[in-house]
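A single structure is presented below for examination.
For this view, one protein chain was removed and the others were kept in their places.
Chains: A and B, in written order; residue numbering restarts at 1 for each.
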Amino acid sequence: MSTRSLTLALALLAGLAMAAAPALAQTPGVTATEIKIGNTNPYSGPASAYGTIGKVISAYVKKVNDEGGVNGRKINFVTLDDGYSPPKTVEMVRRLVEQDQVALVFQTLGTPTNSAIHKYMNQQKVPHLFVATGATKWGDPKNFPWTMGWQPNYQAEGHIYAQYALKNVKDPKIGILYQNDDYGKDYVKGLKDGLGEAGRKLIVMEQTYEVTDPTIDSQIVNLKNSGANVFFNVTIPKFAVQAIKKSHDIGWKPVHLLNQVSASVGVVMRPAGAEASRDIVSTQYLKDPTDPEWDNDAAMKDWRAFMAKYYPEGNTKDAFNVYGYLVTQTLVHVIKQAGNDLSRANIMKQAANIKDLSLPLLLPGIKINTSPTDFYPIEQEQLIRFDGEKWVRFGELYDASKK
Amino acid sequence: MTRPQTTDAPALAASSPAARAAFGFWRIVGFVVLFAVALALPFLLSNFRLFQFTLVFVYAIALLGLNILTGYNGQISLGHAAFYAVGAYTTAIMIDKWDVHYALTIPVAGVLCLVAGFLFGIPALRLEGLYLALATFALSLAVPQILKYFEHWTGGSQGIVLSKPAPPLGLPLTPDQWLYVFSLAILVILFVLATNLLAGRTGRAIVAIRDNPIAAQAMGIHTALYKSLVFGVSAAYTGVAGALSAITIAFVAPDAFNVFLSITFLVGIVVGGLASISGAIFGAFFIQFVPNWAQDISKAAPWAIYGIFLIVFMYVMPRGIAGTIRLAWARLGRRLL
Partner (left out) sequence: MDIFLQQVVSGIATGGIYGSLALALVMIYQATDVVNYAQGEMAMFSTYLAWSMINAGLPYWVTFFATLAAAFVGGILLERIVIRPVENAPILTIVIVCIGLLVIFNSVAGWIYTYTQKPFPSPFPNRPIKIGNVIFGAHDVGAITVTLIVLLLLYVFFRYTTLGLAMRAAAQNPVSSRLCGIRVGWMLALGWGLAGLVGAVAGMMVAPVVFLDPNMMGGILIYAFASATLGGFTSPGGAVVGGVIVGVAENLVGTYVRFIGTELKLTVALAIILIVLMVKPSGLFGRPAVHRV
């Protein structure tokens, strides 16, 4: 075949390809009978424990669809594994947006993974809703109008602990243990900002650990040795148990402030032992399924029934499964509010217009609120103290929006 | 107990010179056809697919780098994610902090990694086989921690966000199409360079060091110098790949450059075919697309599917794709010519 005919053939192919390109749909991902929603979650790799969130969301979507869907449309929930690897997240999200043509992307998990797609989502003008990370930077409607977080952010929580320490401990000497990544560092930033210039000098020791470390015993020993009497414990459940146990074993009894991520009775407090975990202070915004306080609560019973029917292999002790349930309920609320206009612009508008949404599995008094200038849906948290058996709420409901 | 070194040399040697010449001719034709197809693709594929293919090119360059070291020179490295990371972060920091044009960062990344690889190659001379693998494994493990430590430069665990470059000279291409063409061009240049390097006396010396280092030394080859240089060149290739990946994905974060990435590269060159340049491309396709296919097959345990794929592959093609093609061709050649 001569060069000329080759070029001709290629040009013809190119022309055909361009002509065949489908006209851009006005409402991508939406038909009369379904709305397509995309998600990436770490179903494999080091963060795979969080993969249960993606599964409980799928289960809840199935329940919603069984009950007729939202405004007559079924939800087509497409979730892909990114293994907590940012390059993979970029690839999977591009596939969801460009190939699968989803209406919106929801609950993508992880701070570095979401950072990788942050600019892209806003350039493509696709709603990037209720991301599964507590990092503070997702609530920035001026620069990133398409991205919104959901849970109370880590820095606000750090503030709360800082204020608590300053107010309630005489002559505080603060020791911090945190995970050496963005989650840990975000909390510590909140702690330090909350302490202020003068307060920062009260920090006597900081220790870090990696997720791949088998134990953190050495760090606890160092913290005790520093003479700290306040302990900011920014660890994930696996290490939180070790921290609580080891502190108790070596006879170190500081004012123990535990991050909300690890405030689970069944996964952390009980395995660590009642003696060791007594008087630990934390914050919470949702109902812990292992807290005996909620054993007879109607909303908790509904949730257990849901888990038994739709996600039987899921762990009913895992608060992540309550988290996923709540965040999907929020999404369903937004879609319902959007009515028949499911264009991306309107979905985003409705997401930025949630007024006093009260979900039964949130702690009493906590409401979800957003506005075009407020992209932090949940800003209230409750201080809790462990009495050896369950969490006891005390003090007022902290409201970060009222700062 | 030492494992006997098995190579394809005996099988190939058994074929006639005519067969080998015919193989060489058809190989060139194959490459030309592939190149033409590759040039046509930007006008046929969606932006997303082009993005995936660009990643394939990036991996192919990295795999070629590793293959030069492990396949041709016999030095096993489980640490190439480290050089990939150095390349990626060089680009990211230069663009983010000093506003350097992205194209200029690539040779810088390459040279930096060349030096780093050479320097690492010197102490590595003392280590053989398993222990070299372990030393490079250790290097790969340390990298995420070190990157997070130098937070001021690297942005710590938050990483560095970059912007995708626009096509130059106002060409009517989308950024994805431009990156595809850009990466393809770099791929071709590096592949041609590698072919030249490995075809002549240098190539033979490199392979000789792998097959029988003592005999090679006895024949006057300066093994120490060659081995260190090969480490440097290998690192340079991988560094360039890393730089390209940073531009393509427009984001770098420390935990993406972990040991699993090094292992993935090793999988890539073994599946693609050791001591083979085309093997790098086969391997790159494998590591890019097979995990995705595994996910489509089984949502519940996708990596189990991937693992089964891997094992079956090794049963059926222990020499990798390129190696199997070569052997098949040799056998065919013996029968026909």
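Note that in this section contacts are C-beta pairs under 8 Å (C-beta built on N, C-alpha and C of every residue); 3 or more make two chains touch, one makes a residue touch a chain.
As the structure is a prediction and not an experimental result, all values here were calculated from the model.
Considering the whole complex, the hidden chain is in touch with A, B. Contact with the chain that does not appear here is found for just one residue of B:Leu173, B:Val188 or B:Met314, B:Met314.
Set against the missing chain, the residues A:Ile75, A:Ala156, A:Val267 or A:Val334 yield one that touches it, A:Val267. Here the missing chain is touched by one residue of A:Glu210, A:Asp341 or A:Glu396, and it is A:Glu210. The missing chain, though absent from the display, is touched by one residue of B:Val32, B:Ala103, B:Ala142 or B:Leu332; that residue is B:Ala142. Annotation for chain B: contacts to the undisplayed chain at residues 1-3, 5-6, 70, 76, 123, 126-131, 133-135, 137-139, 141-142, 145-146, 148-149, 214, 259, 263, 266-267, 270-271, 274, 300-304, 306-311, 314-315, 318-319. Residues 44-46, 48-49, 51-52, 180, 206-215, 217-219, 221-222, 225, 237-238, 241-242, 249-251, 267, 271, 273, 313-315, 317-318 of chain A touch the missing chain (whole complex, contact as defined above).
Simple rule for what comes next: only the chains that are shown with their structure count from here on.
One simple way to say how far apart two chains are is to compare their mean CA positions; for chain A and chain B this gives 36 Å. Residues 6, 10, 13-14, 17-18, 43-45, 80-81, 84-87, 90-91, 94-95, 98-99, 111-112, 115-116, 118-120, 180-182, 185, 210 of chain A are the ones that touch chain B when the two sit in their complex.
Chain B contributes residues 36, 40, 43-44, 46-48, 51-52, 55, 145, 148, 156-159, 161, 163, 245, 249-251, 253, 255-256, 260, 295, 299, 302-303 to its touches with chain A in the complex.
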